[in-house]
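For this view, one protein chain was removed and the others were kept in their places.
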Amino acid sequence: MTGSASPLAAYLLVAALLFAIGLAGALTRRNAILVLIGIELMLNAANLNFIAFWRYGPHPEALTGMMFAIFSIAVAAAEAAVGLGLVIAIYRHARTTDLDQMNRMKG
Amino acid sequence: MSVVFYALAALTVAGGLGAVLLKNTVHAALAVAVAFAGLALLFLSLDAQFAGFAQILVYVGAVAILVVFAILLTRASETPAGGVFSSSWLAGLAIAAGVFAVLGWAVLGSAQALPLSAVAPSATVHDIGVALVGRYVLPLEIVALLLTAATIGAVIVALHEKERTR
Partner (left out) sequence: MATTPISVTVDQIFILLRDWLTHFLPETLRPFANVVLGVVAIACVFPGLFALTTVFERKGLGRMQNRLGPNRVGPFGFFQPIADGIKSLTKEDIVPLNADAVVHFLAPLLLVVAVFMGFAVLPVGRNMVLVDMDAGLLFFFAMGASTELSIFMAGWSSRNKYSILGAMRAIAQMISYEVPLLLSSVTVVMITGSLSLTRIVEAQNQYTGIFPHWYVFTPWGLASFLMFAIAATAETNRTPFDLPEGESELVAGYFTEYSGFKFALFFLGEYLGMFSIAGLGATLFWGGWSAPLSILNFVPSWIWFFSKDMAAIFVFIWMRGTLPRLRQDQLMNFAWKFVLPFTLLNLMVTALWRFMEGGWLRWVVCSVILAGAYVLMGRTAMHRKHFGPRSYRYAE
């Protein structure tokens, strides 16, 4: 597979693997902070996809992939800050970050 | 594919696996910092210098620090009694495996049509600057507004409530 295949395919597979790992982390961990870590991994995997397509795709001089990745890094940092602020506020109220115990709105 | 790519990919995936599987929360946070650094090196191997250094500066230097501070402030560094995986872990794992299967099938199915090599594009900082204030000036201003809103929002959300008697 790897001998004659494109290097782009290898990068896309790594990005897909990281995305799946991040998704597994976000869906299976109990601690709210580790769910946020899984989400950050997913965003990073998407960035890798963008940069790989920018490098090997058509019209790299338009810098579209690079721009997308830079804006995504900025937005992900902002989202991590707000998300962690929320986790700290919830901890102050409920004294726990265990997501299995946050079921007040369960029907 | 070169040895460097395999080594970097292995480092990144190992960091990601550590972040998801390790029981100690702080170890998981440090493992995800390793994954971020591995991704920055992958960006550098793709000739995206600005994105690689911005990744280190923002993710390793700020987001990883935020995560470890949140872990310390919420006392999550002690291992919890009820286990670290939620009760529905099997469903989550199955969904993630399904997503990877679909993505992998899509990539491998179109592997013949992907370009085999491309001349390295020049993305000097000057080009990025010109693009940012030229073609992408609207996203730049929106991101600035978003970052301001996020900063103010994070401070307000994490602020101590005033009615607590001191």
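Lettered A and B in written order, each chain numbered from 1.
Rule of thumb we're sticking to: a residue touches a chain if its C-beta (ideal position, glycine included) is under 8 Å from a C-beta of that chain, and two chains touch if they have at least 3 such contacts.
Keep in mind that what you see is a predicted model, and the values were worked out from it rather than measured.
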### Task
Mind giving the shown chains that are in contact with the missing chain?
B
### Query
Per the definition of touch given earlier, which of B:I65, B:L90 or B:I152 contacts the omitted chain?
B:I65
### Query
Quick one: which of B:V4, B:L57, B:V102 or B:I142 touches the chain that's been left out?
B:L57
## Note on the structure
Checked against the full complex, the residue among B:L8, B:L30 or B:A131 that touches the missing chain is B:L30
## Note on the structure
In the full complex, chain B touches the hidden chain through residues 26-27, 30, 33, 49-50, 53-54, 56-57, 60-62, 64-65, 68-69, 72, 77, 124-126
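One rule holds in what follows: only the chains that are shown with their structure count from here on.
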### Task
Return the distance between the CA-based centres of chain A and chain B, expressed in whole Å.
5
### Summary
Within their complex, chain A touches chain B through residues 1-2, 5-14, 16-31, 33-34, 36-38, 40-41, 44, 47-48, 51-52, 54-57, 60-61, 63, 66-67, 69-71, 73-82, 84-89, 91, 97-100
### Query
Considering the complex alone, what residue numbers of chain B touch chain A?
1, 5, 9, 12-13, 16-17, 19-20, 25, 28-29, 32, 35-36, 39, 42-43, 46-48, 50-51, 54-55, 58-59, 62-63, 66-67, 69-71, 73-76, 80, 82-89, 91-93, 95-97, 99-100, 103-104, 107-108, 111, 114-118, 120-123, 127-128, 131-132, 136, 139, 143, 146-147, 150-151, 153-155, 157-158
